[in-house]
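Missing here is one protein chain; the remaining ones are kept as they sit in the complex.
A and B label the chains in the order they appear, each numbered from 1.
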Amino acid sequence: MPDSVPGPLRAYLHGLPGVDEVGVRRRAADLATRSIKTTAKRYAIDLAIRMIDLTTLEGADTPAKVRALAAKAVRPDPADPTAPPVAALCVYPDLVAVAAEALRGSGVGLASVATGFPAGRTSLEVKLADTAAAVAAGATEIDMVIDRGAFLAGDYRKVFDEITAVKERCGPAHLKVILETGELVTYDNVRRASWLALHAGADFIKTSTGKVAPAATLPVTLIMLQAVKDHRAATGRQAGVKPAGGIRTAKDAIRYLVLVKEIAGDDWLDPAWFRLGASTLLNDLLMQRTKLATGHYGGPDYYTID
Amino acid sequence: MEIFEYAPAPESRSLVSVRPSYDLFIDGEFVEAESGERIVTVNPADEEPLAEVAVAGDADVERAFAAARRAFEQVWSPLPGAERGKYLFRIARIIQERARELAVLESLDNGKPIKETRDVDLPLVAAHFFYYAGWADKLAHAGLGTRPLGVAAQVIPWNFPLLMLAWKVAPALATGNTVVLKPAETTPLTALAFAEICQEAGLPPGVVNIVTGAGDTGRAVVAHPGADKVAFTGSTEVGKEIARAVAGTRKRLTLELGGKGANIVYDDAALDQAVEGVVTGIFFNQGHVCCAGSRLLVQESIADELLERLRARIERLRLGDPLDKNTDIGAINSTAQLARIQELAAAGEAEGATGWSPSCPLPERGYWFPPTVFTGVTQAHRIAREEIFGPVLSVLTFRTPEEAVAKADNTPYGLSAGVWTEKGSLMLWTAARLRAGVVWSNTFNVFDPASPFGGYKESGYGREGGRHGLEAYLG
Partner (left out) sequence: MADHSPRLAVRRTYKLYVGGAFPRSESGRSYPVTSPAGDHLANAALASRKDVRDAVVAARKAFPGWSGRTAYNRGQILYRVAEMMEGRRAQFAEEVAAAEGVGQARAQALVSAAVDRWVYYAGWADKLGQLLGGANPVSGPYLNLSEPEPTGVVGVLAPAGSSLLGLVSVLAPVITSGNTAVLVASENAPLPAITLAEALATSDLPAGTANILTGRLSELAPPLAGHADVNALDLAGAGDLAGPLEALAATTLKRVLRPGEEDWDDPDPGLSRVKPFLEVKTVWHPIGR
């Protein structure tokens, strides 16, 4: 059930407190100096692995590519069975059936980008059909894109209605709503879009498709974490956050975890409430994991490329 | 570990070698004090002694002024500005090279977090020398005269030991003056490290002289007839004493003194950034900041929400080992300062205000005070009027912009103020009415060598930083 939105959408969204760009960047930069060492680092690396939505979203994706990535999702480090599986595999809708087969029984989630990803410039009927097909093929999570054009044109109702419609079509699948913050540009817009999506019923709000630069950034994620925290305080319903795109190193990932801890709080430090949309990140996490275990730096030849 | 907790991340103490004992720095050399007295400087985070430091007596101060006078007349003031500037550039570079070492030393002696010494103090120290180095050969363009005053007597506080040294020494040297500087008795070590840097830079002997000691040494430095200029940063009480001592002499005087800064948050403010600004305003450097935003003036209509967010934010502050890279709040600098904070906080409770602190345990050894927020404060309360110089925030409310400004200006101090609003015209309206030398709007406690800093009213007179900062050292 979508939360009720008090009053007209525009008045509501524009009544949210503003965001000062310099201030939010300063706060994010300050948190990025947190020094995560030894036991904390070990814990953070495994947690980050468990939070990954291992993603392949290329025009050149094939069943073989998806199967390979599914194997990696289930068992990221063939040399080390203690490395945990990732949270989910994320693929285009037409490859969901292949992925579902490959992941069967593994416990790894299956996410699909529906709704005319990445631009979202199709009719609502197509978006809903896209969603229904992905769910029917076995997707447990749907990553939808919002209509940024409508948002920037001020047609908040259209964005809201699309989210509620897709949410309904998801059935049991979780809905992640991609704001594409690189196109919304301002932090005020990010905050408004976050609240819009949350009120419309999003289970997760996600920064980016990965197809637009900039993708995820620390300040944008900070704003979204603040939104889910405040939204829970206001409505009692908890939603998750997923930065996606541009998170490539273990150091980057740990900075996001620090942000989760200090902005949203420990309740969000769980794959159920925070995901990292990434692909190459996984190998760096594995490499750092091995370094912590053995004391020696690793090299890319020792980690699988899928 | 069930949840993600930060493991200790201490900066290495071995980056710095503290000597057991330090002498005075006079005429380019470390010399024993004729007084024979010594004081001990301790690490406020664990109360362990760090080093013994000489106490300069009258005879030592006399020697320092003689050296400074000689250097002024024979070496420094005749030197072309470009050459003076190059010495300052060289000093700036050495500070950058030794920044981490100096940051650790500052944290040890002062108790402030390494995060701040590393990311704020030291970068600003180097920047200040760079900035004024560039002025040395361009004084004719500044429109403030080109003649140095002579020997400057400079007395600095313990809250930003090396940064306050930079604010004093850099403009004085750039303009052709020589200095006799007295660091605070509880934080002399980075000033003595700076003395070594002067040697390393090949600065001519006598241009910078550093005499350590307590109040008596400070009084001797200020009162010395050889001082052409006195520059002091510290309490308003001592500032007044100095102003009286200097009255009727030919000495020029600049004072950077206390404050009771108001941080005004209007109902349309960017709330989360305002909360950050309030936190930075009062908890930066444990609140040992003359320009701290120690009075929060929040519009009544958003007071509850702001305070709720503020408390949640303060719960996240990490108090403890200053050398831990994740520490936000370090130690109180001295027992005397701790006693003063405790006394005023007790007065706040006694006068009917309500104190609140997060649930953070304080270390057993060392001098500590938790971040504290007082609500229900009125203008009449001591904690709304007196400078606490600690991590204690007094919260008052207002209804209209007129009331906000009236309350903000209702103090003998006038150093800093903050304004938080998303409405540009309201910001400018408010800033224009605040009787304070620095107004931070939608930010707080940011500093820059190019930005003039100094107070109105009893917060002192004269400006440090920027072109304006040259004026104090030119005749």
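Note that in this section a contact is a pair of C-beta atoms (placed from the backbone, for glycine too) under 8 Å apart; a residue touches a chain by one contact, two chains touch by 3 or more.
Since this is a predicted model, take the numbers as computed values, not measurements.
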Neighbouring displayed chains - absent chain, whole complex: A, B
Contact with the hidden chain (one of A:Gly23, A:Pro76, A:Pro93 or A:Gly277): A:Gly23
Which of B:Ala243, B:Leu317 or B:Cys360 contacts the chain that the document leaves out: B:Ala243
Contacts of chain B with the absent chain, listed as residue ranges: 127, 143, 236, 239-240, 243-244, 247-248, 255, 257, 412, 427, 431, 434, 436-443, 446, 448, 450-454, 456-458, 460-461, 463, 466, 468
Touch residues of chain A, complete complex, unshown partner: 20-23, 25, 185-188
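As a convention for this text, only the chains that are shown with their structure count from here on.
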Whole-Å separation of chain centres (CA-atom averages), chain A against chain B: 44
Complex contact set, residues of chain A against chain B: 17-20, 22-24, 26-27, 33-41, 43-44, 47, 226, 257, 261-262, 266, 269
Chain A contact footprint on chain B (complex, rising order): 1, 3-9, 115, 119, 268-273, 276-277, 316, 325-326, 422, 442-443
